[in-house]
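Following this message is one structure expressed as C-alpha cells.
Note that one protein chain is taken out, while the other chains of the complex remain in position.
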Amino acid sequence: MLESETLVVLIALPLFSSGFLLLAGRKADKWGHLFATAIAGSTFLLAMIEMFAMVGREEANRALYQKVFTWISVGSFNVDAALLLDQLSICFVLLITGVGTLIHIYSISYMSHDPDRRRFFAYLNLFIAAMLLLVLGDSYLNLYVGWEGVGLASYLLIGFWNKKPEYATAAKKAFVVNRIGDLGLSIAIMVAFAVFGTVTFKGIEEQANSASQGAMVAIGFALLLAAVGKSAQFPLQSWLGDAMAGPTPVSALIHAATMVTAGVYLIVRSNFVFDNAPIAQFAVVIVGAITLLFGAIIGMAKDDIKKALAASTMSQIGYMILAAGLGPIGYAFAIMHLLTHGFFKAGMFLGAGSVMHGMSDEVNMRRYGGLARYMPITTITFGFGYLAIIGVPPFAGFYSKDKIIEAAFNLGGAKGIVFGSITLLGAVITAFYMTRLFMMTFLGKKRWSEGQRPHESPFLIWAPMVILSLGSIGSGFLLYSGKRLEYWLKPVVDKGGHKHEEFISHATVTTMALTAVLIGVAIAIAKYRKDIPIEAPEKVSIFTRAARKDLMQDQINETLFMRPGLAITSTLVKTDEKVIDGLVRGVAQVSLGSAKGLRRIQSGYIRNYALLILIGAAALIAAIWVVTL
Amino acid sequence: MSLITVLGLLPLLGVLALVFLKKDDALGVKRLAFATSIIVALLGIWIATKFDRAESEFQFVEVREWIPTFGINYSVGIDGISLLLILLSVILVPIVILAGWNESEGGRWSTKTFYMLILILETMMIGVFAATDVFLFYVFFEAMLIPVYFLIGGYGSGERIQAAVKFLLYSLFGGLLMLASIIGLYVIAGNQIGRTFDISSLATLQIDSLTENFLFLGFFIAFAIKAPLWPLHTWLPDAAKSATPGTSVLLLGVLDKVGTFGMMRYCLELFPNASKTFTPMIITLALISIIYGAFLAIGQKDINRLIAFTSISHFGFITMGIFAMTTQGHTGAVLYMVNHGFSTAALFLVAGWMIHRRGSSTISEFGGLQRVTPVMAWSFFIAGLSGLALPGLSSFVSEFLVLVGTFTRYPVAAIIGTLGIILAALYILIPVQKALHGPTTAGNENLKDLNLREKISIAPVIVAIVALGFYPKPALDVINPVSERVITKAGFSDPAPTLGK
Partner (left out) sequence: MDISYYLYLSAALFVIGAVGVVIRRNAIVIFMCIELMLNASNLAFVTFARIHGNLEGQMVAFFTMVVAACEVVVGLAIIVMIYRSRRSASVDDASLLRR
C-alpha cells in the first residue's frame, strides 16, 4: 500500500469551508454560495487527479493510505485517524464530489430566494466532508464518525425549513431512526474489538477466516442493522419519505445519490465479514428483497412526486442490498447499480425540483399534467432518467439491474428462483410506477389551476440535469463493457476470485427483464391514458390505501415503540416523583413527626424533668444491676 | 511549598482581598474575583505543562504534619486523573464568573458574599482532588457542601431553600457513612501498621472480607449520592432547577465528579476485593441510571431538570466504565468526567441565558430561537450534540471507550448501555426542536442574542468540546498510566482479544 500525504485535503477542504461559512455570519451572504461551490468543485478535481493517478498505477499499488494522527490510544485499543483510498472508495469519492458539485451549482439558483442560502451551502459542504470521511476511513470507527456526520448533515438539511413544525419533526425522526442503525454499528465495532483486538478493515480482514462463526454472524447482523438504518431498508425505512421535507437538491444528493447508499458501501466494504457469515449474508438478501418490493408498492400509490421518487429510491437500494448479499458475485453489481442509480435518481430529483420551481412548489402530481410543452429540457433529462431506471437498453439502469437479476437467479435452486422472481417482479412494478409518474407529470392534459405559470428553469438549474442525464445514458455501458467495474473492484471485494456456476443464460435474463419492463409500462399506459382526477379517489382498494400510508409502517412503529415509549416515560416520571422522591420525603416526614412527638416531653415543668432524671437514673442502675448480675 | 498548595491558596487570597472591598462596589468585586480566578486558571495550566505524563504516581507532593496525635497529615499530590479534574475546575470557575456576571443580583446576600463563596468553593475543589490523606479528603469533601448550600439557598430561584436543604441532607447522610468507614479504616490501620490516614499506606491493609464489604459500602454510598446514581439521585434535579446557572455548572460539572473520582481513587484502591464483590450490583445500578435518566430526561418539561437527568444518565456511563475494570473503560470514564464537565457547562450556561431572557424555564415557552438568536441557539445545539455523543465532539470518544471497555468484560451490559445512545438522540433533539426550531413563539420575537461577554465565556467551552473530540490524545496520555496502575493494583488485566495476534 502506498503512503499518501494529501488524502486528508479532500476532507479538510469542505470541512473548513463549512465551519468558515457558518462562523463568517451575514457578511459572507453575498459570496458564500460561490465559495462553497468552488470548494466542492475543487474536491471533485482532486478526486479526478487521484483517479487518474490510481488508474496509472499497477494493481497491487493502487490503494493509498494516510495516517493523519493518532486519535484514540488506550491499552490495546488503538485507532488512528487514517484514510484509505482504494478501488472501492474512489468510486464513491467520485460520485460524492461529482454529483455533489453539480448539486451545489443547481442550488445556487434553486435557493437564490432563500435568506439563509449561505447556511444551506455550509451544510452541503459539511455533508461532503462527512460523506468523504465515511468512505475514506480505514477503520470502522473512522467510518462511524463519517456515518454520524452525514446523519447530522442530513438532520440539518431536512430541517432546513424547520419553521414548519412537521419539517422539524421529520428531521428529528430521520436522526433518531438512523441512531437505531448506529447502535448496530457500535455493537459491531465492540464485538470486532473484543474478537480481533482491532477495528481497522485491514486488521479484521486478515483474521476473518479464523474467527468463530458466532462472532462473525454477530458482527454481520450488527452491520446489517446499521445498513438498514442508514439506507432506509425494511423495517427502518419510515424516515425516508418524511425526509423529503428538505429542499429538493438535498433529496437528490443525500436521500437519493449518496448518503442512503452508505449502507450498501458498508456491506460491500465488510465483504470479509459477510463471506464468512452465510446466515448474516442471507439475511441481507432477504432484507433487500423485502425492501425492493415494499418501496415499489409504496411508489405505486404516492401522488407527491418527491415521495414517489423516495419510495423508488428505497426500492432501488433494496436491489443493491440484495446484490450485496449475494456475495462475491454480487458486490460489483451492487456498486454498479449504486453508481448508475446515483446519476439517474439524482437527475430525476433535480428534475422534480425543476418542476416544483416552475409550478410554485406544488408537489402533487395530480395537479401537474402536460408539462412537457412548457419544460422541454426538464422533460428530456427526466425522460432519460426514467428510461434508465426502468431498464431500457442502452440506458444505464438496464446494465446494472440486469446483472442483479441475473446474479439473483444464479444463486441456484429454490433460492435462486424465489429471489430472481422477486427482482423481476420489482422490475415490473418499477416500470409501472415510473411510467405513471412520468405520464402524470409531463404528459396528458394540464390539470393545474389558473394561477400557475409553468416555465422552464434557468440555466444553472438545467445544466446539472443535462450532465446527470448524460450519466444516465452512458454510465451503465461504460462500467459494464468488458466487465470494467468487476475487474476494477476485484482486488477489494473478490480476492479469492470466486467461481460461480451459471444456472441461467444471460440472454434469457435479458429477455425476461425486458418483458417485465414492457408489462409494467403497458399496464401503466393503459391505466393512466385516461383522465386523471385532480383529487385522489377515495374509493380505492385497501391495498392502495395501505400503500398510500407507507404500508402502515408509521402506525406500526407508533403502536410498537412510540406509544409504549411515551407510556414508560410518563410512568417513570411519576414513579420518580411519587415513589423514589416520595421515599426520601417520607424519611423527612418521619423525622419531623417524631420530633413533634418528642417535643411534648419538654413541658417546661421542673417536676417533669426531675421525674425523667429519676427514671433515667433508675433505669441506669437497673441496667448496671442486670449486667453485673 | 508545592505548587498545588499555592494553587489551592490563591482563591483564598482572593477572598481575603475581597474582604477589603466595599459591599456596594459590585463591579470591583466582580473584577477582582474574575482576575483571581483567571490567575488560578493560568497557574493550573502552567502546572499541567510541568506535569510528567509518563509518571503514574503522585507528583507535586507535599506532606506536613497536621494533627500528629491521630497521624493526620496535610498531604497533597496529583496524578493524571486529579490533574485533569483540577484543570477542569480552575477553567470552569472563570467561565462561570464571566458567564453569570449578573446572577448574584437578586440573591439574599450581597454580590461580595457570592463571589467569596465561589472562590472558597474553588479552593475546596482543588483540595478535594489533590488530597492524598483520607482524612484531609473527608474534610474537603464535607466542607464543600457549605459554600454550595449557601449558593443554592441564597442566590437560587424558586424553591431554593428546600432544594438547598435537600442537597445538604443527602450529602451529609452520605458523608456520615463515609466517616464511619474512615474511622473503621483508622482503627484497622492502628492495629496493623500504626495510626495513619495516608491513602497508599491504607491500601496495603489486610481486611477480612465482611469488614471490607461494609467499609466499602460506606464510601460507595457517599460517592453514589454525589455522582447521583439511581436511586440516590432525587436531590440533583431539584438542586439544578433552583440553583443559578453558574452554581449548577460547578455542582454538576465539578462537584459531582468527586463522587466518581472517589469511586476510582478510594473504593477501588482501598477495597479491591469488595469492589469485585459488588461489581455486578454496581454495573446494574449504572445501567439503570443510564436508561432511567434518559427516559426521565425525555419526560421533563423544565429545561434545567432535563439537563440534570441527562447528567444522571451520563454518570451511569462513567460508573459503568469505572467498574468495568478495563483500561479502556477506566480511561473512558475519566475522560468522560472532563467532557461531561464541559458539555454540561455549556448546556447550563446557555439554558441559563435562555431562561433569563424569556423569564421561564419551561421548554415549551421557547420556540424558533434559531432565527431570533442564532448564536445562542447554535451554542445550545453544539453542547447538545456533545451530550448525545456525536462523533467528532468530545463525549463520543469517552462514551465509546466506556462501552468498548465494558464490552470486553460484560458484553450484555455494554449492549444494553448502547440503547442509551438512541434515547440520547431523543432527549437532546426533543428540546432542540421545541426550543430552537418551529415557529417563533409569541413574546420571543425580540429576545436579544448573546452579547460579547457571553460569547467570550461560551467560546472556550465549545472549543474544548470540539478539540477534545478531534484530538483527545493529550488527555488520554495523562490518564492512561494512572488507569493502568489502578487496574493492575485492583488485580485485573484487560481481557485479551479472542483472536489476538
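Order as written gives the chain letters A and B; numbering starts at 1 within each chain.
Basically, a residue touches a chain if its C-beta (ideal position, glycine included) is under 8 Å from a C-beta of that chain, and two chains touch if they have at least 3 such contacts.
Note that the coordinates shown come from a computational prediction; the quantities given were computed from them, not determined experimentally.
Trainee: So there's a chain missing from this view; which of the remaining chains does it actually touch?
Mentor: A
Trainee: Determine which one of A:Val9, A:Leu34, A:Ile534 or A:Leu614 touches the chain that has been left out.
Mentor: A:Leu614
Trainee: What is the set of chain A residues that contact the non-displayed chain in the whole complex?
Mentor: Counting over the whole complex, chain A touches the hidden chain at residues 602-607, 610-611, 614.
Following the convention adopted for this analysis, only the chains that are shown with their structure count from here on.
Trainee: Could you please state the distance in Å, as a whole number, between where the Cα atoms of chain A are centred and where those of chain B are centred?
Mentor: The mean C-alpha positions of chain A and chain B differ by 37 Å.
Trainee: Going by the contact rule at the top, pick out the chain A residues touching chain B in the complex.
Mentor: 22, 69-77, 141, 144-145, 147-149, 152, 155, 159, 162-165, 168-169, 171-172, 175-176, 179-180, 182-183, 186-187, 189-191, 193-198, 207, 210-212, 215, 568-570, 572-573, 576, 580-581, 584, 588
Trainee: In the complex, go through chain B and note every residue touching chain A.
Mentor: 166, 169-170, 231, 233-235, 292, 295-296, 298-300, 326-328, 331-332, 368, 370-371, 378, 385, 390-392, 396-397, 400-401, 403-405, 407-408, 411, 414-415, 418-419, 421-422, 425-426, 429-430, 433, 437-439, 471-473, 476, 480, 483-484, 494-501
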